[in-house]
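Everything below concerns the one structure shown next.
Only one protein chain is missing from this complex, and each of the others stays in its spot.
Moving on, here comes chain A:
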Amino acid sequence: MKIEDIVTRIQDETEGVPIRTVKSFMTKIPSVVTGTDIVQWLIKDLSIEDPAEAMHMGSLIAAQGYFFPISDHVLSLKDDGTFYRFQAPYFWPSNCWEPENTDYAIYLCKRTMQNKTRLELADYEAENLARLQRAFSRKWEFIYMQAEAQVKIDRKRDKSERKILDSQERAFWDVHRPVVSRCLYTLPTSSDSFNHYGCSITYETISCCSVRKPAETNSDSSCFLFQILFLNTQLDRHRMKMSKVAESLITYTEQYMEYDPFVTAPEPSNPWTSDDPSFWDLEASKEPSQQRVKKWGFSLEEALKDPAGQELFLKFLESEFSSENLRFWLAVQDLKRMPQQEVGQRAQDIWAEFLAEGAPSSINLDSHSYERTSQNLKDPGRYSYEDAQDHIYKLMKSDSYTRFLRSNVYQDLLMARKKVCVSMFVINQRLSFVYIPIF
């Protein structure tokens, strides 16, 4: 577990932080390290550039109770001379030992027996003890005896050792029975023993807890056969070279970066930062910006994705008397989106409109696709026209789309703003000549 790796390394005698006994007024404080030492070590060991990040990480580790300040109950980290002590592995959260209320009762009871000011109960602890006494009134004698036994054992320990153990035990209870008021970093409430969503076993339905374990693997031969088939298909797959793939990703990203609001500020402004929704109003308007028109030239997919682009492309196709291709493609897209009940009828309608003998919007399919499609129609489904749609799309892409990009309707729209911009530029130039002061 990564946190424990870090906590183990940080206590290492040679590579870790300096843990030492500090002399204080009339007494010695054993086994402590300063907050600054911890922060500095985190920065160095984990190559962190920003001290704030080291503080954040340190605070999270503290909130889990892996180390704690010796003077108060707040489980966080301060980057100063405050003293901290490391928690004993026995008390580490990863042991997944969820302590019972009886354990807590024994602990509080023990504290009251020890007659030390540093072990005096805080108000919330005294309240808890009172509540527990009422709840466990029947077995209080047992609890008392347990507490006595523990105190006896403790007395035999060396003074320094007792100080350390007492503080570690107290820190353990700070994690499991915290003060009710909100602390700086709330403890992440899930631990590895709970499932992915942190469902507590006691309160939630059974359906959520058994889930973490992998499903029982089917060990019969059909399963292995399937795996072999799958792996063979993978072996036969054509893979593109890494360099080509990388170039393709880079090219795509660079092309779209001017449209990415996180990289290039949108015009007139990002509605979330300026509180002005004009950007959205402009995008929704019937007059597409030059930037948007430019995007239609990236790919047929982009042109069709934008309703304005799709409209213009359709108009262009109408002028070439080949609009039935796009209309067929759109109809098949619609078919795939229909409720299951309506799919059969719609599939038949599409056949009648586009593919049947003497169809009003007859499309041109190669004989192979035509055969396959008519076979599919015997049991019409939402994917009956996949082949045909694919064929028509490729046709539009290689033929009509390239002509569309060179067409007047598209070029005019693309250049229209440019013309205006050029004239504005010229006017500005003229004005700038006028403005030069003559001395």
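Definition applied: a residue touches a chain if its C-beta (ideal position, glycine included) is under 8 Å from a C-beta of that chain, and two chains touch if they have at least 3 such contacts; residues count from 1.
Keep this in mind: contacts and distances are computed from a predicted model.
Its UniProt record calls the unshown chain "Guanine nucleotide binding protein (G protein), beta 5a", which is the correct pick from "RCC1 domain-containing protein 1", "Trafficking protein particle complex subunit", "Guanine nucleotide binding protein (G protein), beta 5a" or "NADH dehydrogenase [ubiquinone] flavoprotein 2, mitochondrial". Checked against the full complex, the candidates A:Ala130, A:Val263 or A:Ala416 give a single residue touching the omitted chain, namely A:Val263. Checked against the full complex, the candidates A:Ala126, A:Leu314, A:Met338 or A:Leu377 give a single residue touching the omitted chain, namely A:Met338. Note on the undisplayed chain: of the listed residues A:Glu15, A:Asp72 or A:Glu247, the one touching it is A:Glu247.
Only one residue in the set A:Lys23, A:Arg239 or A:Arg406 touches the chain that does not appear here, and it is A:Arg239. For chain A, the list of residues touching the undisplayed chain reads 2-3, 6, 42, 46-48, 50, 52-54, 56-57, 60, 185-186, 188-189, 196-197, 199, 204-205, 207-208, 211-215, 217, 230, 234, 237, 239-243, 245-250, 252-257, 259-263, 266, 270-273, 277, 279-280, 283, 301, 304-305, 333, 336-341, 383, 386, 389-390, 393.
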